[in-house]
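Here is the structure we will look at.
In this view, the complex is presented without one of its protein chains, the others remaining in place.
Now for chain A:
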């Protein structure tokens, strides 16, 4: 009696960087066989995340996730990477989870399995499975903890002698030190410093001192493997406010280019960017609560409308890339982008701005293939209060925005930081 050999599941490459695609192939199924392909990942916080798609094998008994169409599951359609970006916490998990890698030097281990049928597969044994590694660092990338001159951050250096162009990487109001985007930028040839400027365990909001950022920028600029006049800044959310402020109002920091994701440009008062995350909500009581979820978007609109002080972006002299999602529920970032462009137009510098608006994407536009969360837990900085914040976005368009914007960020940075743009007049 012949013992059936189960189908063969292969994922290539089995070890990849997190912004690289993989091909998932199942072979040796019976023809026309309904199967479920499922991904499972246990985060560093021990939560389980999963995604799955429903497929039917062809006459040769194969299913190719890159070529075939998912008929149901956490994603549908032809989606090579749906098994990653459509991940969400398994049923019964804690609420409001967000997936962010803390240890950037170890890979994510994702199990991809194939099951028979289109029903609930969680109690079934898989027909076959494979293990995939997703890395934030490439071999040879150096990770250096920075604690000099009072600056706290992590520097990632690409392999090789350099010299390299560099990036200052600023995250948002959640605070702490998120390294994963800087690590990826180093894999792509940019020395990158992820800067901690809002300590997550501060009980009182600290004033944000321009000097701190100047020192950080100087640390990058003076690194022996960095080219001093090819340093850019990338920021998301509150980090955009910092990025724009540094480029516009800080005389010693002259970035070669800036990338602003989910734009915010309103300051708490004319002269400082202090205590913004806490002050604004108190001042403007237009925060909505929708079924226990905090929505800041309308407050942001009110801030814009009343002409609250904002960064003088008209002083910015370098190319800027503005990336926003139209379904951003945390801040009216698209309206902010329009306001920035209006100001730049008035200053005659509209040609410096490239604007990317992504329909139905939310606030947290992160490196590609990371899961989307419409709402997630958020610790208001400087308080111990945890709320469920609505970030917005619909999963598939948000995933597209992440994939597309990352490609465009890399080509923008390559153009301005690697290329040697000539002084051709854009008249």
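Note that in this section a residue touches a chain if its C-beta (ideal position, glycine included) is under 8 Å from a C-beta of that chain, and two chains touch if they have at least 3 such contacts; residues count from 1.
Following the convention adopted for this analysis, contacts and distances are computed from a predicted model.
One subunit of the complex is not drawn; among "Sodium/hydrogen exchanger", "Acyl-CoA thioesterase 19", "Trafficking protein particle complex subunit" or "C2H2-type domain-containing protein", its UniProt record names it "Acyl-CoA thioesterase 19". If you put the hidden chain back, the residue from A:16, A:56, A:80 or A:388 that touches it is A:16. Among A:227, A:250, A:341 or A:387, only A:227 touches the chain that is left out of the view.
Only one residue from A:41, A:55, A:85 or A:164 touches the chain missing from this view: A:164. Touching the chain that is not shown, out of A:84, A:99, A:128 or A:336: A:128 (per the contact rule at the top). Residues of chain A that touch the chain left out of view are 2-6, 8-10, 12-17, 20, 27-31, 59-61, 109, 111, 113, 125-133, 135, 138-140, 159-165, 187, 189, 227-230, 256, 317-319, 347-349, 351-352, 414, 417-423, 425-427.
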